[in-house]
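In this view, the complex is presented without one of its protein chains, the others remaining in place.
Chain naming follows the written order as A and B, and within any one chain the residues start at number 1.
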Amino acid sequence: MPLIKSKQVVIDTWQHVDDEMALPADGGVIISLARWQAEQTVLVGRNAPLGIRLKSDEGVDTIINDLPRFGVVALEFPTFKDGRPYSTARLLRQRHHYTEELRAVGDILRDQVQFMRRCGFDAFEFADKTAAEKAIAAFDEIEAVYQTAADRRRSAAMIRNDTTNAFLNGTCG
Amino acid sequence: MATQVISANRLGDGLVVYMTDGSGWSERIADAHAVTDKEAGEAAMAAARAAEVARLVVEPYLIDIDESGGERRPTRYRELIRAKGPTVRPDIGKQAEL
Partner (left out) sequence: MYLYDAIDQSLVDQRVEQFHDQVRRRMAGELTEEQFKPLRLMNGLYLQLHAYMLRVAIPYGTMSSHQMRKLAHIARRYDKGYGHFTTRQNLQFNWPKLEEMPDILAELAEVQMHALQTSGNCIRNVTADQYAGAAADEVADPRITAEVVRQWSTLHPEFSFLPRKFKIAVTGSPRDRAAARVHDIGLIIKSDEAGAMGYQVIVGGGLGRTPMIGVTVHDFLPKRHLLSYIEAILRVYNQAGRRDNMYKARIKILVHALGAEEFIRRVNAEWEAIRDSAVDLPAGEHDRIAAFFAPPRFEPLAKHDALFARYRLEDREFAQWARTNVAPHKQPGYDIANISLKPEGGIPGDATAEQMNAVAAIAERFSFSEIRVTHEQNLVLPHVRQADLYDVWQTLRSHDLATPNLGLISDIIACPGMDYCSLANARSIPLAQDISKRFADLKQQHDIGELKVKISGCINACGHHHVGHIGLLGVDRKGEEYYQITLGGSADENTSLGEIIGPAVSYDNVVDAIETITTTYVGLRTDGESFLDTYRRVGKEPFKETLYAAH
């Protein structure tokens, strides 16, 4: 599926592997938590990049001990209304210092990517290429933020109380 | 089956509208295309859904009406209020324009 990273549609080097599917001979795979728990030894022995996919009710505690093994953590939005992955994402980034790819999968709409990015997602899977391309513009619709979150944007309060005043000088990233 | 017409809200201004014979939409229930059996109702709903896809209206549905008094009135009180306007403001809404 079309993937956005760094505001560009990129080629996805990872493969989602369903629980019933056999593992491919090589290449990075993203597997479910259930499969990870059931086939841990095999998966570790496979010696290829490994990613994990969490459902929205599978919290961060299920994987923190294994976090260094994963090159991708994909968090599923079963519907855009399910906001649990936003919390999971922030906890992964800010509390557990996860630095590899954090991918949003499922019901992903362009009007949410700004929130997702702020919570630490850096990869976004879209259903089709057009939707993905259109979503790129949505990352920058609103520049100012009031909160500190998992991205590196400085909150309005921080800017106001900093004499260099980056926002007002137009250098706010 | 009770006589039915299709109602919806118009996309652009949100006002209550009724589907007419030619699959057009009118603000007046008197202009509405009435159906009296299930098949006709389903056919009308198909046309209404097409109008929704064509971005004319939002969320069309069938309502029961009563024509026994000579004047066409929705059976449910909620629909009567939609057809006329707020009961507490007789000066505004459709009731003020009729």
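The rule is short, and it goes like this: contacts are C-beta pairs under 8 Å (C-beta built on N, C-alpha and C of every residue); 3 or more make two chains touch, one makes a residue touch a chain.
Quick caveat, the model's predicted, so the values are computed rather than measured.
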| item | value |
| --- | --- |
| Chains shown that the absent chain touches, full complex | A, B |
| Touch criterion as defined above, residue of A:14, A:36 or A:86 at the omitted chain | A:86 |
| Residue touching the undisplayed chain, where the options are A:3, A:52 or A:159 | A:159 |
| Chain not shown: contacting residue from A:9, A:109 or A:136 | A:109 |
| Subunit A, residues in touch with the chain not shown (by the definition above) | 59, 80-84, 86-88, 90, 94-95, 109, 111-112, 114-116, 118-119, 141-149, 155-161, 167-168 |
| For subunit B, residues in touch with the removed chain | 9, 11-16, 52, 55, 58-59, 76-78, 81-82, 85-89, 92-93 |
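We adopt the following convention: only the chains that are shown with their structure count from here on.
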| item | value |
| --- | --- |
| Whole-Å separation of chain centres (CA-atom averages), subunit A against subunit B | 46 |
